[in-house]
Structures are given as C-alpha cells and as structure tokens.
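One protein chain omitted, others in place.
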Amino acid sequence: MIRFNSDYGEGAAPQILERLAATNLEQSPGYGEDAHCQEAARRILDQVKAPGVQVHFLVGGTQTNLTVIAAALRPHQCVLAAQTAHINVHETGAIEACGHKVVTLPTRDGKITAQDIREAVESHYRDPSWEHITQPKMVYLSCPTEVGTLYSLSELEAISALCREKKLYLFLDGARLGYGLTAPACDLTLPDLGRLCDAFYIGGTKQGALFGEAVVLTHPALQEDFRYLMKQKGAMLAKGRLLGIQFEVLFEDDLYWELARHANRLALHLRERLTALGVSFFIDSPTNQQFPILPNRVLDALKDRYSWSFWEAVDGERTAVRLCTSWATREEDVDAFLQDLEEALAR
Amino acid sequence: MIRFNSDYGEGAAPQILERLAATNLEQSPGYGEDAHCQEAARRILDQVKAPGVQVHFLVGGTQTNLTVIAAALRPHQCVLAAQTAHINVHETGAIEACGHKVVTLPTRDGKITAQDIREAVESHYRDPSWEHITQPKMVYLSCPTEVGTLYSLSELEAISALCREKKLYLFLDGARLGYGLTAPACDLTLPDLGRLCDAFYIGGTKQGALFGEAVVLTHPALQEDFRYLMKQKGAMLAKGRLLGIQFEVLFEDDLYWELARHANRLALHLRERLTALGVSFFIDSPTNQQFPILPNRVLDALKDRYSWSFWEAVDGERTAVRLCTSWATREEDVDAFLQDLEEALAR
Amino acid sequence: MIRFNSDYGEGAAPQILERLAATNLEQSPGYGEDAHCQEAARRILDQVKAPGVQVHFLVGGTQTNLTVIAAALRPHQCVLAAQTAHINVHETGAIEACGHKVVTLPTRDGKITAQDIREAVESHYRDPSWEHITQPKMVYLSCPTEVGTLYSLSELEAISALCREKKLYLFLDGARLGYGLTAPACDLTLPDLGRLCDAFYIGGTKQGALFGEAVVLTHPALQEDFRYLMKQKGAMLAKGRLLGIQFEVLFEDDLYWELARHANRLALHLRERLTALGVSFFIDSPTNQQFPILPNRVLDALKDRYSWSFWEAVDGERTAVRLCTSWATREEDVDAFLQDLEEALAR
Partner (left out) sequence: MIRFNSDYGEGAAPQILERLAATNLEQSPGYGEDAHCQEAARRILDQVKAPGVQVHFLVGGTQTNLTVIAAALRPHQCVLAAQTAHINVHETGAIEACGHKVVTLPTRDGKITAQDIREAVESHYRDPSWEHITQPKMVYLSCPTEVGTLYSLSELEAISALCREKKLYLFLDGARLGYGLTAPACDLTLPDLGRLCDAFYIGGTKQGALFGEAVVLTHPALQEDFRYLMKQKGAMLAKGRLLGIQFEVLFEDDLYWELARHANRLALHLRERLTALGVSFFIDSPTNQQFPILPNRVLDALKDRYSWSFWEAVDGERTAVRLCTSWATREEDVDAFLQDLEEALAR
C-alpha cells in the first residue's frame, strides 16, 4: 500500500534522527531553555530578518493555534477566519474551549480577502448592538490553506494593512509553510511574513520533523508572557531541546526548504500528468496537496494499492480526493500511481 | 415619542409592583429558597403538567441560556442552532465563553427543521475525522424565533423525536413564550413543551415582569446540581423571592397569558391594517413582533414621533423595521401610528 | 420569627419602590443606556470625585466579581485574595470558571496586608520556575470583609502603593460598602477608594436596593470594552433602568449612607449590650455584622423566635453566630432579642 493520504505519514528526515541520536546523552535544561532551542531560534531569526522578534517551539498545530489565540484575545473578542479554516472545522472546538468565538467568512478557495475582513469589522461597529456581538480582534489565515492555495504578496499586504488600520492581530498558520513558500507560484518570503504578520508559525510536523511548530511572534503584546501561556496549555515540552534540535537541523544548509521543494516538484508533476490525462481538479492548488476529481470506478480499481483522503462527492460517479506528497514521497511511487491510474482511466 | 422598539421598554405590570410593595417587609431566606419561589414553581408546574420537573428562576435571557447550556454539555460538545439564533449573534459569545461552539444551521424564517438537525448529526458521525469536530449534543430553538415565527406542534414533535433518537438535549428559549403560545396561529401548549423538551424557559422580562425567566428542566441530567451552576454563573439572585413573587403574580388568574394576548391582538391589528395599506413584510410573523418594509421617506416623516428597531435595508429606498407591541402597549398609540403612517404613505 | 441571618432578607427601601412605581410606564432604551442610569452614574461620580471614571450597574455580587476579574486578567494571571474571601469560598468557583486561579493569603481577621502581597509577588518572580506558576496581577479586597472588619486609610494606601509598584490591579468588593464607610471606626471615604483602587463597587443588594451593584472603574484598561464583558457574562440587565432608578434614589439626599448608618447604629448597640452581658466575640467587627460567641443552651432557647447564621463551633458548648442588622432592621426587634437573650443567659 502506497499512501498519499497525508504529509505526516512517515517519521522524520534522516538528518533529524541522526542528530537526535548524536545529542542523545547531552544533559540540558528543560522546557526550551537549552542551547539547541537558542541556536534554532537564531537560525530562524536570521531568515525572518525582522527586529524584536521572539521564536517559541511547540509540539503541534492545534496546540499552537489555541495557545497563540488565547494569548492574544480578551474574553469578548473573536477571531475571523475562513469558513473552511482548520480552527473552525478540525480542532474539536479548541478555540471555543479557550472562550473565543471563531467568526467565519465565506470562501471558495480557502482564502479570505481584505475586503471581506473590512466589511466584517465595519459592520460590527455599524451595528447599534455592537456590544452584544463578539468583537473582531484577530484574523487567522493559513498559507497554504486547507486546499493548498496561496496568498499572494499583494493580498497579504492588503490584509496586513487593513489589520493595522483596524487594530486586529494578524496570525498566519504555517503548518505547511515550506510547501507554500517554495511553490513556484508563490511570491511571498519569510521576511514578508515577519514584516506583515503579528504571529505566524513554521510547520515542522508536516515537513520533515517528527513534530514541532516554530512560532514567530513579532507583536510585543503577543510576546508578553507567552511562555506562561505555553505552560498552561500543556504546550511546553519538558525536553524542549527535542524541538530545538529538529529546527536546528531543518534550518541548517537549507534543509527545510529543500524537503518542501521535493514535495512540490512531485505534486506539480502529478498535477501536470493528471491534466494531460484529462483529469479536472476540485481546486487549482500550486502546492503539495492536489485535489483531482476521479471516476469512482477508477478509485475502486486503485484502492488496494494506493490510498488518499476522501474530499467530497462531486456527483454519483465522481469523487474529489486529496493526494498529498511530502518530503518523504518517492518519485517511483508517484510514477507507479500515475501509470496505474492511466490504465484504469483507459479501461 | 412613542416607542415600538422593543417589548422591554417599560417597567412591570402594575399587579407585580403592587405585590412587591405588599411583601416588601417580609423577611425571607435568600437565593430562591423562600416560600414565594416555591409557590410560583408550583403554579408553573400545575400548568406544565409533567412529572419529575424542576423550576428555577433566573434574571435574564443570556444568563439563562449560558447556564442551561453549561449545565448540559461536556467540553467537546456543541449546541446546534439557527444561524440567526440569539445565542449565535447577540450574546457576545456567552456560550463560547463557557467553552462551547454554537454550530449553526441555515434558516430563512428563524426556524430549523428535524431534517436539518438529522443531517448535521449524521454527517458528523459519517466524517472519518469526527473526533476532530465538536460533537452535537444539544439543539437550541427559540419560540417565537428572533423574527416572531412559531414552531408547530408537529414540527416540535419531529424535532423532539429526532433528539431522543440521537441522544441530543432539546432546549427551547422562551424569552417571548407567552406571545408565542397565545398567538392565534399557535397549536403548541405548555404541556407540549413539558413533554417534548428537556429544558425550556418562560420569559418574564419581555412579558410584564421587571425581569426574570422561569426555567423548566424536565431531563434529570440537566436537573442535577443545577443550582450550583446558577451560583457559579452569577445567576442566583440574593433576594430570589423577587423572582418568586413576580412569577406568583404572573401565574395567578392567568395574568401571564392575558398580557401576552393583549400584545398579540395589537400586533395583528397592526399587521392587518398595514397589509390593507399595501405594505409588505420582511417575514410573516404571527406574534408581537412585526417586520414591515417601509419607504425610507415614510420612516423619515415618522421618526420624530415614533421609534422602532432597524432590521435590514431592503434596497436603496426601502427598509425593513421591527415594530414590537407588548403587554404595555396602548391601543391609542398603535392607532395614532397607523393614522400618521397612512398619511405619510399617501403623501 | 425575627431574622438576623442576613442583610438581604427584606425587599427594598420604600423610596425605591415608590420611584419604581412612579416611573413604571416611562418608555426607555434597554441595557443601561437610559437617562436614569446616566443620572445615577453622575450622582455617584459626584461623590467619588475622581476624573476619568466609569460607572456600570450590575445585578449581584458574584456576577460583579467575575465580570470585573474576567475583564482584567489574561489567561495565565491570578488574583490574590484572603483565604476567607468571598471569591474563594462562596461563589462556586466562579472565578475559576472564567479561567483564573484565586491564590490565597492567610488571614486571621479577613484582611490581607501590603507586606503579605509583596511577599507573594516577589516570591513569584524569585522562583526559577515562575513561568510554571500563575502570575499575580490583581489584588481582591473586601471592605468590610466577610467578618465585618475594615481596612484603615493607611492600610489601603500601603496596598495601593504596592499594587502600583508591582503593576497589580487593585479591586475592592464593596457589597457592604455603606456599612463600612459609615462605621464610626472607619477613616476611609469614597474619594479615597476612587483614588486608591482600580475598580470597586458600591453594593445595593445588601443596603436597601432590591438588587444592584454600582461598579466604579478608574483604570482605563478595565474600562475598555467593559460593557461587552457585562453582556457576555449575562450581567447586562435588559431593563437596565431598574438599576439606574434604584441608585438614583440611593444617591439622592444621602439615602444610601443613612440606611447604612441605621444598621451600624443597631449593630453597635448590640455589640455594646452583649459585651455588657459578658458575651465575647469571634472577631471584633465595627460594622453591621456581629459575631458573638453564645452558649448552645442559650441559642436553643432563642431559636424559635429568632434566627441567625451559624458561623463556627467554638467548643462543645459554645458557638459563634453571625447577627446582621440592615437598613430594614427594627430597633424594637433588636431590643426584644437582647432582652430574651439576657433572660436566657441568666437562667
């Protein structure tokens, strides 16, 4: 069985396992106060190139989202997000469990626009009962989104400018950030994020680490006492150095970006070949997640050798599925899949 | 200025003020453990006619909603409600502040259907990532809804049967319950609610009391320790007898229902006369809230003598407004309004 | 049965009921935005005499405590309070339900000292694991305390100075504030509270109102968006004018203070006479709550005609009880009690 279900199906890049073994008997202070965390943070800051920034290392995405949002909002404040946002649909109400409403904006491609955010904020203050309604205070974006799409630099600049005008925090979920920033179609850079966001994170779990998300906090109000919040939310790893070591390796010799480029190259290869085979797509994704619409009979024919994620039934005969490539995907597996698919389509 | 903005613009039915004065120097235990609360509960139970039921008296609607919902749900559980539900839009995230997501169902008339609820629950358990999504455990209805509409007996029976099938609590917000149950178009009764709901409340604030909502709990799991929850949420009034006395009066000699019938009679008179004048309505409401669509020039002409609630801009020239009648509305004020409106329309 | 159990056993001062009746059919906007609330706030501000202050009206004490504390603290912050504080022992975990730990300081007389607070804060930052411990950010005092004792001006000045030095909010629970400030032994004034506290409240429920607490916010950070918090916590009364009218009356012609002086006069009369009878006290209270230690046989002899609150078993033969006087207590009832007590003691 070859799995294209997700980008977290394997362990970690071998370089990471090697470094964990090499450092295993070092003794270090706990809770992220060790030299590896410091060095990893320094390497990330070197690439973000923004002054006055903090880096913290957390274990997973839901944990990171809830910790950052809880650190930012007062009880009556809400976070604006796309209807499809991970915090809205796939975190079992983690944000609400911290007391905050996720107010959603409609979306077709997983993205939201500065104009939609502006309208949400301005309509809040236009309403004579505004104090009876949660107050927008943060915007949550994902890049890439749940369906692999990207914000352009100009889109993010517009959202950032609006957030500053309206005094909203801008928080970008980068669980797959590498796959986004290395996509050929992407004109965003890490320094752009450092300049435009108040908080964002660089995902490790889905990009070659065993686990780990590197949170970059640029806004002083979010930086203040953030480690207390981490501890309270169970997000301060006792052996914090495990996170430091992993990000040290990922941000050494460009490894993080190379792993992501590998996945993107295979995903775009998939996209190109599927298109050539006449396959259409649920959404046009330029990153490591691809959403082809395939005949059910073809899926049936392939399902014993390959796996994918069900996405949406398109009609009685066709289904949109998600195929993920990752840092670990092998080119020969992609080619085998494409060949078997071609045969199944031809039958 | 004559106000049709809301049904909580005046104080209380005179009988209530008189009774408060008459009992003022009585000494009684606090926190709802006095004889007036016991008598009021007994009178309500006499009308609900369901065995094993508890009655509690709280001060206001948001407080009641959050206390009942917090009493019912475990942390990962959500409440299903109409997109327009009060708990979703006008309680500043009170439910989320208790940790729970409000999952909304689309609606055109403020109501939701058994079929929509069924689909929401079944699609939850069909999703392979169901544990990553909040679990539906309660259904919240309002009757009348935010736009004055009513559930029929058969609609409520269908929702109740579904809730029992799916092990969901059914909670009905009756902030305007009297206006609902006494509407000529309504075929629901208080015993129906006692039989079909797990919790509901009989609103006092908008129906002749200074304040107060009588919560009726029929499900044993919601009854258990409810007074602890009340205290924790700041919903246990020190001089609880004030609530007992008010509901004692309201449920003596049918006063609660008479006050509601008065408001409905004037509202339906308004509806009939407006219809005769060719006015159309935003929604067809059979209760004390009416939503006529009026030309902006007419509203301008009337706005120095009358007030109403803005509801929605229909187009550049017309606006839907809300007119409320209440237990306190005077017939001559309604007639004066209608006459002035007729003249303004004719101009 | 004559009740000395509490100071919330009766309804309201007659002037309040009269004013509620006189204004009953006025039509007014809801949620505290009416002219009565504005006038009541103006009258209170006139007495507080501090610039840039906000006044809000809430229904009860637990509600007020949880709303102010939730408005003030970030998730990792705690409130420091006496072990005996109302928020620690008698609010069913209302503060914890808003996410915050109540960190307690030992006390013998219901009060805490600037020195104890200093030690709590400094030891927090001395601990190398300080980020693993909740961060002190607010001090909660009651005046009078749960046992009727008072802070002196110099004690409150010391606490206030420390709070400013350590950037802690100072919040004073004044559920019985009138009984405190009018006690002959008290050298604090309302302007002192306005000058020294970041938030405090003037209790109505226990001092002649049907219900109501007037919250005075002097710190801008606590003022910001406070009404959102009120709404979220179910603490924004729909007919907010009921609170405005009551405080308008209480702060007209000195009524609030007169009612309190009446209660204190009777309490001190009780204290003096009991002392003359050789009765000792659990604590020396200068306000309307008195805590005599009485032989169980005497309590048995009186319990069919009088009631009180059990406080603490002193030994097998004697019990400390709480006797409350209030704005409503009748002098003849106090005298009857004293006479019967004297006889019972003599027997």
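Some points to look at:
The chains carry the letters A, B and C, assigned in the order they are written, with residues numbered from 1 in each.
Following the convention adopted for this analysis, a residue touches a chain if its C-beta (ideal position, glycine included) is under 8 Å from a C-beta of that chain, and two chains touch if they have at least 3 such contacts.
Owing to the predicted nature of the structure, the values given are computational and were not obtained by experimental measurement.
Although it is not drawn, the missing chain touches A, B, C when the whole complex is taken into account.
Among the residues A:Gln54, A:Gln77, A:Gln232 or A:Thr325, only A:Gln232 touches the chain that is left out of the figure.
Within the set C:Pro14, C:Gly93 or C:Pro295, the residue that contacts the chain not displayed is C:Gly93.
Note that of A:Gln47, A:Gln63 or A:Asn296, the residue touching the chain absent from this view is A:Gln63.
Interface residues of subunit A facing the missing partner chain: 1-3, 5-6, 8-12, 14, 17, 20-21, 23-30, 59-64, 66-67, 91-94, 97-98, 205-206, 210-211, 228-229, 231-239, 242, 328.
The omitted chain makes contact with subunit C at the following residues, 75-76, 78, 89-93, 96-97, 99-102, 128-129, 131-134, 310.
Those residues of subunit B that touch the chain absent from the view are 31, 70-71, 74-76, 98-99, 131-132, 134-135, 225, 227-229, 231-232, 236.
Note that only the chains that are shown with their structure count from here on.
Taken as a graph of touching chains, this assembly is fully connected, with contact between every pair of chains. Ranked by C-beta contact pairs, the top pair of chains is B-C. Interface of subunit A with subunit B: the two copies contact each other largely through the same residue positions, with over half of all numbers used appearing on both sides. Once the centre of each chain is set as its mean CA position, subunit A and subunit C turn out to be 50 Å apart.
Subunit B and subunit C have CA centres that are 34 Å apart. Note: centroid distance subunit A to subunit B, computed from Cα atoms, is 42 Å. Multi-chain contact residues of subunit A (touching two or more other chains) are listed as 75-76, 99, 131-132, 134.
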